[in-house]
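Every protein chain of the complex appears in place save one, which is left out.
Per-chain residue numbering starts at 1, and chain names A and B are given in the order in which the chains are listed.
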Amino acid sequence: MKLYDYVLSPSCYKVRLMAALAGVKLSIRPVDFHPGAEHRGPELMALNPAGSIPILEDGDLVLTESSAMLVYLATKAAPQWLGNDTAVQAARVQQWLSFSHRLTASLGAARLHEMLLRPGNIDALKGQGTAALRELEAGLVEQSIRGQRFLASDRPTVADIACFPYVALAPDGEVSLDPYPTIRLWSRAIRGLDGFIEMPGIHRLHELKPEPVPEVGEA
Amino acid sequence: MTRNAMIDEWYPVGLASQLDAHGRGTALMGEPIEVRCGEDGTAKVTGGNGRVLPTCIRYGHVWSSLGDPKKPLFAIPEADQPGRRLVDVGVVRVRCSPLRAVENFLDIAHFPFVHTDILGSEPHTEVQNYKVEIREDEDEVWATQVKFYQPQAAKSAEGGITTEYMYRVPAPTCSILYKTCPPHPGEWDVITLFVQPLAEDLCDVWPWMALFDDETPMTDLIHFQQTIFVQDRSILENQIPRLLPLDPGMEIPTRADLTSVAYRRWLKRHGYTYGAQLVAQ
Partner (left out) sequence: MRLSHGFVRGETLSCIYHGWGYAQEGNCLRIPAHPALTPPDTIRVATQHVEDGDGVIWISAGEAAAPPPRLDGVAPLRSMMVEANVAALEAAAGAKAAGGLLDHSNDGLTLRLLLAPDGEARTLMHVLVGEDANPTERIAASRAAETLRRAAERIRSGGAVQ
């Protein structure tokens, strides 16, 4: 499986993260998104006329929507991540997978504006991002009342992976996560999963490792 | 009001490779400027009132100044050495003081915590003694004999090594890092941080590199450096106070911070205070 990837893209990171958690080895094809705008070049436009990344290629199959890539990876290698045990659970997964596009369009666009100088109405984007974070916070509060730590279930599903990156990186677009205690708990639960990998802007949870014995130097 | 001593310095304002006739609006120290490619093919930079600003193209970037630069842009002799690959990393905007961006670039003690498993890792956290000086002839800050253990020092590095560095500050918002170059022992890779001050607490950062590495694809080199810098970005945006304190007392330096101490002293001596704060304020 070949992923056309940009290291700073939260949507590409969703796919890398899902693959890492599912134990799938991806072949990474780095795309010079910034500053080179390679995603708008002829080779990538031929694969994805929408001019967006990520693109996941597996034989004949070419996927250009990250939610579809998460479902594909989970179905192939880690079906427990699909969250389709009950009708309610399956519906919640679909609800949050669709919702994740609003995070991309608001928090993601605010981040591109603030960090990589892309055009956009920053106040409107931040406002939409805040509205989406409030919905997510409320959803997670209700889940915790049901005794479930994740968006659709007591275990993480593709829905959590679809929502996590743009939420965790909201401060890159100057949207603070301070007002959302339940989102922060959920984020820590995801960052603490076995096999979790980071991307730039999401720091290592150093508390997961014990205090090391310092090495006092040779010099 | 005293004259801003940084007004006559050169600053990066865009990538030379992305110059076009449409032009791009940006800013220098609060003043809106426009950068475009003139009809004669050279870079043109105009200030807020339409006045023509000094311009040069060097190290992959267009440089300009709001004042009257007394000297040409600082030299990086290695940039012209044959066999090096020149890497335009591209701009990243950071909501921080331009001086804080440079100071963070001069710091190694944060590597294990911010660039975990790439530039540093616990338990290899010790910063050994190194040498710092203000070179009076060149009027530059230099740190030499800096050594640090790195799990993956560069895209071309396999596994952990103790890397040696030299740091150089030739201008208030620019720094050059010379770093052990695994494929070419005896040579130094050149990694720079060119900072465009937009406001006292906002900057566009243009990293650039001149490396001996014939193997790694260009996009991988760009992504490696973008990874490192964006790991720093959230730290920079959360520093308190936002402006760089130039008087001692507000922050506690240790031996590991001697480069920063020299940098702050050098800034203060020259009155390079755009993006700085003095206790007296």
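Just so it is clear, a residue touches a chain if its C-beta (ideal position, glycine included) is under 8 Å from a C-beta of that chain, and two chains touch if they have at least 3 such contacts.
These figures come from a predicted structure and were not determined experimentally.
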*Of B:36, B:95 or B:110, which sits in contact with the chain we cannot see?*
B:110
_Sites on chain B contacted by the missing partner chain, in the whole complex_ = 109-110, 112-114, 122, 125-127, 235, 238-240, 252, 254-256
_Using the document's contact rule, name the residues of chain A that touch the chain not shown here._
134, 137-138, 141-142, 145-147, 178-179, 181-182, 203, 205-207, 210-211, 214-216
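In the analysis below, only the chains that are shown with their structure count from here on.
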*asked:* Going by the contact rule set out above, which residues of chain A touch chain B in the complex?
replied: 6-8, 30-32, 34-36, 38, 114-117, 171-172, 174, 200-201, 203-204, 206, 209, 212-217, 219
*chain B residues touching chain A - in the complex, by the definition given at the top*: 15, 17-18, 88-93, 95, 113-114, 116-117, 122-126, 128-129, 147, 204, 217-220, 222-223, 226-228, 230-231, 233-234, 237
